[in-house]
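Our next item is subunit A:
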Amino acid sequence: MIAREAGSAPTSEANTRAPVSQSAPNILSLDSVTLSYGGNLVLDRINLDVAKGEFLCAVGPSGCGKTTLLRLLAGHVAPSSGTILFKGAPITKPSRDRAIVFQDYSRSLLPWRKVWANVALALEGQGFPKKERRERSQALLAQMNLAHVADHYPGALSGGMQQRVQIARCLAQEPSLLLMDEPFGALDAITRQSLQDEVSRLAAEKHLTVVFITHDLEEAIYLGDRVVSLAARPGRVGDIVQVMLARPRNQLTTREEPLFLQYRHRLFKQLEGH
Partner candidate 1 sequence: MAPWRGLLIPGLLLICWEIAARATAIPEALSRPSLMIEAIQASSLNGALMLATLQTLQTTLLGLLLATTLGIAVGLLLGISPLLNAVIGPSVEAFRPIPAIALVPLALLLFGFGISLEVSIIAFACVWPIIVVTIAAVQGLDERLSQIARGLEFSLFQRIIKFILPATIGRIWVGIRIAAGIALIVAVTVEIVVNPRGLGYAMIFAQQMLQVDLVYGYVVWTGILGWLLNLLIQLIDQNWLSRYAVSGR
Partner candidate 2 sequence: MTLYRFAMRLAALAFALTLLMLWQLLAQSNAISTVFFPPPSRSLQALYELFASGRIWQPLAATLERMAFGWVLASVAGLVLGALIGSSRLLRAYLEPTLEFFRPLPASAIIPPAILILGLGQTMAVSVIAFAAIWPVLLGSVHGFKLIDPRLTEVARSLEMTRFDFLKKIALPSALPDIFAGLRISLAVSLILAVVVEMQASQPGLGQNILLAQRTYRSPELYAGIVVLGLTGYLTNSVLTIIENRLLAWRQAYRH
């Protein structure tokens, strides 16, 4: 699937995509999406398609509207003009099918519930009896190597663990789309790397479509199938890079590959120019 972009920067890489079949339909389709807030133009005519099962990363400097874009996709905010289609239908409000992982993990978890109960929150109101909710929650936590903290309160966990719990809750929603808003920005470098690999793995295992926002260029290239670079003030699509690096990716070797450095070089120049 080819992304249409505003502006004149071409996608120089081949239009074929390594991991996902070309006939996979677009799960998300943004057409001339614009958002103005209080007289300021925040996002300017964004055109973007996201294919099912794709891992799309968006990078940009602060003020480029990437968080706003994510909130549009989640449905917390409505565009001033243009349309956003999710599975062919316009987005009107937040939905369980589009889970969003926030950067401030400590504020996104319920401090008065234990970890397993936080994850189970996503299963409540769905017709599962209490016992089954607990079992499913424990199973998901086990998958993410969090089983040993299931009975702790979030306040007792480290930042990295709290973020993983939030991710677990979002995965418990069994969403079609996972939106991640600079999820590792508040974590230290080592934790960040291990979480990057974990998210990569989970996305592949569960065949998730992911839209991942970050200001970290290398993180975007490392994680993504495609990287969209956003310009600031107003936010618009600058460049789209198809990432042809092999999967599974490796923190050490992938980051040293010449192709990686090429992408990095190109996107760096793009962001500098903004």
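By our rule, contacts are C-beta pairs under 8 Å (C-beta built on N, C-alpha and C of every residue); 3 or more make two chains touch, one makes a residue touch a chain; residues count from 1.
A quick word on the picks: all candidates are chains of the complex that A comes from, given by their letters.
Predicted model, so just to flag it, every value in this text is computed and none were measured.
Candidates 1 or 2 all belong to this complex, yet only 2 touches subunit A. In the complex of the two chains, the subunit A residues touching candidate 2 come out as 74, 76, 93-96, 98-100, 102, 104, 107-108, 110-113, 121-122, 124-125, 152-156, 173.
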